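Chains shown are a subset, placed as in the full complex.
Naming follows writing order (A, B and C), and every chain is counted from residue 1.
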Amino acid sequence: MSEQKKTKVMFVCRTAPYGTIYEQEAIEAMIMFGAYEQDISVSFVGDGVFSLKKGQDTSLVGKKNFSMTYPILIDDFEISHIYVEKESLEERGLKEDDLATEVEIIDRNTLKQKMDEMKAILPF
Amino acid sequence: MLHIIKKSPYESSALSDAANYISQNDILLLTEDGIYAAKKGGKLEGFLKGIIQKNQVYCLLADVKARGIQENEIIENVKIIDYKGFVQKVTEHNPMTWS
Amino acid sequence: MKLGVLVKEGPYMHQAIDTAYNFIVAAMEEGHEITSVFFYNDGVYNRCSTLEPPRDERNIMKLLTELELKGVRLIVCVAAGKRRGIVNQTVCKVEEISGLGQLLELCITSDRMITF
């Protein structure tokens, strides 16, 4: 399929991990989507940025730690971009160092421009 | 009373609603996504510190760890308790969950 | 236009499926095509075959059957369904169960994707 014909889809992740299943099921969808050779990107906005916090240890709550998946989304699952909103990080007292994986930290206006280019936006 | 919070203060009014009902001798317990209220350096740090000046505030160890928050990232004077500590607080105070 | 619909919340608990239903009916009346309705997260519960709401309340199963009869394709995510117990024995129609690839397919083939 030629580059031009790829469909641009963005997951917009706005929820914190573990309190609800949204983030986990969003990742499950990202992984499946990666296999179809489209242009899939992921953005973290609002409480979604907490999903990337490093050092997660879910042993005492009895849940699966899915934060391990973020570092391999791009290389193993063909996700095009992982964007994180700068302002949301700052409001929550998080720095780049606090994140479990390498991401593109961009400001709201820049992220909005990316959203405007999408064919479909999937909020989680 | 024991006020239990389980939603993030950044996306839900649960904590600020509860704050209106925390009277003398009441205590506050942060669980699940409510944990984020206890994280240092966020824009809501001042809000929790206001509560701490008058009331005991606790957070649940299992949820703190799950969310990758280290002990030194927790606001001062917030006490970390485990599920047994949670049970003990419920025996000492009548619980109300603000979800 | 071709409109794809994603439903992420369960029946009765949230208004999502009610708003989606009314949106879809209006869209079809206006001559638009609904490419499919994909049920994800708690949305899969909307296709549980044993719903028994009180008689004076709307029956969401009937509303969705009505859409099906008008040609709307309903798709229940297999993974989200299994996790919640919406499987072959409990889903309205076994043929509705499908994979997440169908959701991406919807994004590709629809002019618009809307989430409820």
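Just so we're on the same page, contacts are C-beta pairs under 8 Å (C-beta built on N, C-alpha and C of every residue); 3 or more make two chains touch, one makes a residue touch a chain.
Small disclaimer: the values here were computed from a predicted structure and weren't measured.
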{"item": "Subunit formula of the full entry, expressed with the displayed chain labels", "value": "A x2, B x2, C x2"}
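We adopt the following convention: only the chains that are shown with their structure count from here on.
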{"item": "Category of the chain touch graph - line, ring, star, complete, other", "value": "line"}
{"item": "Farthest chain (mean CA position) relative to subunit B", "value": "C"}
{"item": "Length of the line joining the C-alpha centres of subunit B and subunit C, rounded to whole Å", "value": "38"}
{"item": "Chain centre separation (subunit A, subunit C; CA means) in Å", "value": "25"}
{"item": "Numbers and ranges of subunit A residues touching at least 2 other chains", "value": "none"}
{"item": "Complex contacts: residues of subunit A adjacent to subunit B", "value": "14-20, 46-47, 50, 53-61, 63, 65, 67, 91-94, 100"}
{"item": "Residue ranges of subunit B touching subunit A (in the complex, touch as defined)", "value": "6-8, 10-11, 32-33, 36, 39-43, 45, 61-63, 65-70, 82"}
{"item": "Interface residues, subunit A side, partner subunit C - complex", "value": "7, 9, 21-22, 25, 28-29, 32-33, 35-36, 38, 119-123"}
